[in-house]
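Every protein chain except one is present and positioned as in the full complex.
Naming follows writing order (A, B and C), and every chain is counted from residue 1.
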Amino acid sequence: MNYQQVINQIAGEILSEKVEGNVATYIPELGKIDPNKFGVYLRTLSGESVAFGESEELFSVQSISKVLALTMAFNLLGEKLWERVGVEPSGTPFNSLIQLEYERGIPRNPLINSGAMVICDVLMDFYDDPLKAFIDFVRDVSGDASIHYNEAVAQSEKAHGFRNAALINLMKSFGNIRNPLDEVLKFYFYQCALEMSCKQLAQTFLLYAGHGKHPVTHQEIISVSKIKRINAIMQTCGFYDESGDFTFKVGLPGKSGVGGGIVAVHPGHFSVAVWSPCLNEKGNSIRGIKFLEELTTETKSSIF
Amino acid sequence: MNYQQVINQIAGEILSEKVEGNVATYIPELGKIDPNKFGVYLRTLSGESVAFGESEELFSVQSISKVLALTMAFNLLGEKLWERVGVEPSGTPFNSLIQLEYERGIPRNPLINSGAMVICDVLMDFYDDPLKAFIDFVRDVSGDASIHYNEAVAQSEKAHGFRNAALINLMKSFGNIRNPLDEVLKFYFYQCALEMSCKQLAQTFLLYAGHGKHPVTHQEIISVSKIKRINAIMQTCGFYDESGDFTFKVGLPGKSGVGGGIVAVHPGHFSVAVWSPCLNEKGNSIRGIKFLEELTTETKSSIF
Amino acid sequence: MNYQQVINQIAGEILSEKVEGNVATYIPELGKIDPNKFGVYLRTLSGESVAFGESEELFSVQSISKVLALTMAFNLLGEKLWERVGVEPSGTPFNSLIQLEYERGIPRNPLINSGAMVICDVLMDFYDDPLKAFIDFVRDVSGDASIHYNEAVAQSEKAHGFRNAALINLMKSFGNIRNPLDEVLKFYFYQCALEMSCKQLAQTFLLYAGHGKHPVTHQEIISVSKIKRINAIMQTCGFYDESGDFTFKVGLPGKSGVGGGIVAVHPGHFSVAVWSPCLNEKGNSIRGIKFLEELTTETKSSIF
Partner (left out) sequence: MNYQQVINQIAGEILSEKVEGNVATYIPELGKIDPNKFGVYLRTLSGESVAFGESEELFSVQSISKVLALTMAFNLLGEKLWERVGVEPSGTPFNSLIQLEYERGIPRNPLINSGAMVICDVLMDFYDDPLKAFIDFVRDVSGDASIHYNEAVAQSEKAHGFRNAALINLMKSFGNIRNPLDEVLKFYFYQCALEMSCKQLAQTFLLYAGHGKHPVTHQEIISVSKIKRINAIMQTCGFYDESGDFTFKVGLPGKSGVGGGIVAVHPGHFSVAVWSPCLNEKGNSIRGIKFLEELTTETKSSIF
């Protein structure tokens, strides 16, 4: 498979069409991004790398970070994690309080905001400095020590995070948060404010394509069984209320962020990251989904 | 992989434990089934067959039939089908009217009751005798002309189908049903009353493992692209409000029915059917899920 | 209090403004009504009568009939009635299935569609010919033997009553309907198709202003205690999801219908009926509410 040729062609077609949608604006810092940015990076387990466009430019990974935090928490706590968060698709918009109230403070899955806050709370029980522990993990897996949090974005999230504050207070009222709310929110906001490039993301997510082994050292970071389960959660829950549609169109486990990034993995084969900031009404990158749909169609790489 | 040995072992362990749960009772005919029944049938694309227990005994496939009807409708109508039914997991119990009202008569996906009725309505636009067309399709793919509807079950469904009548009337009020309601319901009830064995189901679902090709003649029945998308829908929507959990535990696309049957497929490799009538509170076979979880763990055949 | 003078003035002002809103169209027969129709009739317990406009023209009373049927059922069954229907405001649009499913087939109150169907079902246990029993009751209380059902409207309701069919099937699935669904729906549709004038309505609702006594013979038809409770239900539930607003603005128990009629009662003093077919988005007569708000303000007759 000549991935470079396929990617050039698909990207070329997509860039030839006018970009639709809008960049996220609820976090002011994100609203400043050029909507025409576009990058792709694909890494195969056999060592091949393919780049296109602004593939090394940093952007706010936002909810993509939820997969990484989940990986740490599942590795540390094992099956007991599922007493505090479910593995079912949410079926409602990503920040809805309705289902959370109905299900008495247990988030439907760890890839929606409420679930990710529970994951933060879990990690805080294991680390004195969870912000450092988290970025150390990301730097280790990505093999890139330069990765960092964007301070301005983190502050911007804090100043506008009233819905997230509502979510965490509601969970606290049901007893599903143990650490001080302010500290959990701070960890959560910084985690969302992680900045990475498509190249760094693709490298990092080889962990998920490669059955839990470190992309470079090939040491086991997390068991095959656990990594398969995380991939399964990405498949059913990775795109908020558009998860079924992404599965239907792209046929790979993946995760999106409101910064316009998407990562997807073909277990046993490759990881791929794409970045384009314009979002559809469900909060997912329009060109990102389009690109991945074409990619799996052209390369016949849907897992189904 | 010695599937027979693995299956014997897993099934032996499962049968050594007391059966939990209850058989479905809302349809009186289903309530008469012996809760200890247990059968397995696995077919590989390479021609291998493995059987265990009551693998050739007929049972009511119930919602498993929804996948077969969807296949016919998607083949006939193509992408226009998705104007009338979605591809998102439902996030609420399988017969809930709440989401259907909220989304103005468009069912979330074709594998919940409301969605399956829309599929029936679609098929009725193409066939004068949809009941005959449906069973002809099943007999053709399964290669077994003896397959039939169970008349007593079909009548039993009609007599107790008030929730389904509520669903179809609600969809009609939003304009999403075109044929006479009584006739759509009749088709739907007969479809659910289809009787098949694990062996027949495994044979039939080679279609989905085998990229849309007839299990015997290898002629294309439906395109690779379409069959992958149906597998994707099974993955995210095949187990009502337990779809995420099945994906998490088993890692294969599949579909359950309240008759206690489950089919799952490993694309490119095999199809497998299991039958055990005792259901958990979400309406899925307890031993069936347990068996498939062990099977994919032992054979490392999760698609993730 | 010179009611005639007050009513002339208020009605004059209202008619001087352009009529807003739209007549109900979901029942085709109702869509044919001239939107400029306007009638008022007020009757005091002391025998005074005041008329304005088309006060003797017949119109479709629609949901106003629910109060009359409730009165019969409460009188017959007593407190046991509340095992099958509640007395709480609905808090959701008038034909919503959501709350009905959540509350397992027990309608919130007898003045929403689902509740009124339960009332129909109750009456059918007492009468061989409930349609005759119902109209006999209305003719007796109103003192007008010419009152009748409009056959064209009743047929029109039947042909478009899919939401009502959804509601009754849902209640049946929870066991809260005992008689054949077709017959209950037929009774319900005819009841809604009752035709009365403002004059007839005002006369009839003296029953509610007059503590349960027949407006002409003064014999007790229903106990003081029961009639006060029916007035209380009108106060909290008479205007669907606008009941709080009507109570806030008008301050009298009342009931509206999508035919554009409203009746209200001032216990111990008077009953009043107003008719203007243009409805707001909540299904209540715009001019009707406006008129009554002005009337209670001018005459200081709010019960609060």
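Structure notes:
In the analysis below, a residue touches a chain if its C-beta (ideal position, glycine included) is under 8 Å from a C-beta of that chain, and two chains touch if they have at least 3 such contacts.
If you're wondering where the values come from, they're calculated on a predicted model, not measured in any experiment.
Though it is not drawn, the left-out chain touches A, C in the full complex. Residue C:Val87 is the one among C:Val87, C:Leu131, C:Ala152 or C:Leu181 that touches the chain missing from this view.
From the options C:Leu123, C:Ile147 or C:Cys237, the residue with contact to the unseen chain in the full assembly is C:Cys237.
Only one of A:Ile33, A:Leu77 or A:Leu170 touches the chain withheld from this view, namely A:Leu170.
Of the listed positions C:Arg139, C:Lys186 or C:Arg229, the one in contact with the omitted chain in the full complex is C:Arg229.
Counting over the whole complex, subunit C has residues 86-92, 99, 108-109, 224-225, 227-229, 231-233, 235-237, 241-245, 247-249, 251, 253, 267, 297, 300, 302-304 touching the chain that is not drawn. With the whole complex as reference, residues 96-98, 101-102, 162-163, 165-167, 169-170, 172-173 of subunit A touch the missing chain.
Basically, only the chains that are shown with their structure count from here on.
To overlay subunit A on subunit B by their CA atoms, one rotates by 180 degrees, a value rounded to a multiple of 5.
Subunit B and subunit C have Cα centroids lying 48 Å from one another. Remark: subunit A and subunit B have CA centroids separated by 32 Å (rounded to whole angstrom). Separating the CA-averaged centres of subunit A and subunit C is a span of 55 Å. Residues of subunit A in contact with at least two other chains: none.
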